[in-house]
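Heads up, one of the protein chains got dropped from this complex, but the rest are sitting where they should.
Let's turn to subunit A:
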């Protein structure tokens, strides 16, 4: 058996033409993916997008219908789970309830007959600061502690590839932050390859070197977090990874460096370098924090795109920033995040405003004209309140 020794370093993971069909549906369609050794890779996607299935395929808990899996250049497609140099931190932790914490952590070492399993297990527990609980049973630990034990149980084996299946899902926010930091530190210290599966975009962005956004069994876009955030390729990525204001329209003109899009009567300019398509029906967008609000019509300039006038539908204050929902006739609702630095205008609900952003902050998607996913006005408290009132009035009117 191959995995009698610790991995010297992380290994490359390569998925080639993977397809996984379950009776009745296809979880993964033709997936190709290469994860370089030593990287922290996040697979990000909504539930049911196939990310957990991908992880289970790599762990050997599922068999691909088609395709090959290579770890460190070796084909492991037909290798069974216990023979792969891979460990998983399960979403449910799956700590053995009939063993003490230390027995749980030493389990993998004992199976591989590695010398001094208990000493190494204690060391791993010290790393996650739980050595004092070594003799307890998993049921006696809190969720966060169990999670750390699950992590220690996987890391102690020094796998070439560590798989993390939403391991932070059950933790509260503070513990989550702390664990994210710890995970990142451990990854840098031990130099393993991490494959992290999550639906939490913030978690993926703060922790991973490379993020792959997955949707409906396929990867929509892959890259460094900042790159993905700055230049989303599809409407799905634009809205799953943070939020975006998207506008669909025809390309009305172009220069060497930029295209102009006629979106509902407004002329929106996007640099060519930041647009995936340069003609026909396109969708362009801008991140909400890049948009600024004006109480007077801004002076038209070639450097800014301007929309307006519109009306503020909702204002929600969250300390460092304020979120405005602005209804601009012909363009739907626009989301604006304004940092509370005291420099911008402070407006209330119902105020007439203009929205503008620098041309270089816009981006053009690879999708054609899409059914733009709007920040539904129904989400705003005012409109819900208005809707409730209308419903009540209607009900009273009937009675």
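One rule holds for everything that comes next: contacts are C-beta pairs under 8 Å (C-beta built on N, C-alpha and C of every residue); 3 or more make two chains touch, one makes a residue touch a chain; residues count from 1.
As a convention for this text, contacts and distances are computed from a predicted model.
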- Note on the structure: Name check vs UniProt for the chain missing from the figure, options "ABC-type polar amino acid transport system ATPase subunit", "NADH-quinone oxidoreductase subunit F", "Glutamyl-tRNA(Gln) amidotransferase subunit A" or "ABC transporter permease subunit", returns "ABC transporter permease subunit"
- Option touching the unshown chain, where A:61, A:190 or A:281 are the choices: A:61
- Touching residue (missing chain; options A:88, A:180 or A:234): A:88
- With the full complex in mind, choose from A:97, A:115, A:280 or A:319 the residue touching the hidden chain. A:97
- Residue ranges of subunit A at the interface with the undisplayed chain: 3, 59-61, 80-83, 86-88, 90, 92, 94-98, 107-108, 111-112, 137, 139, 153, 157
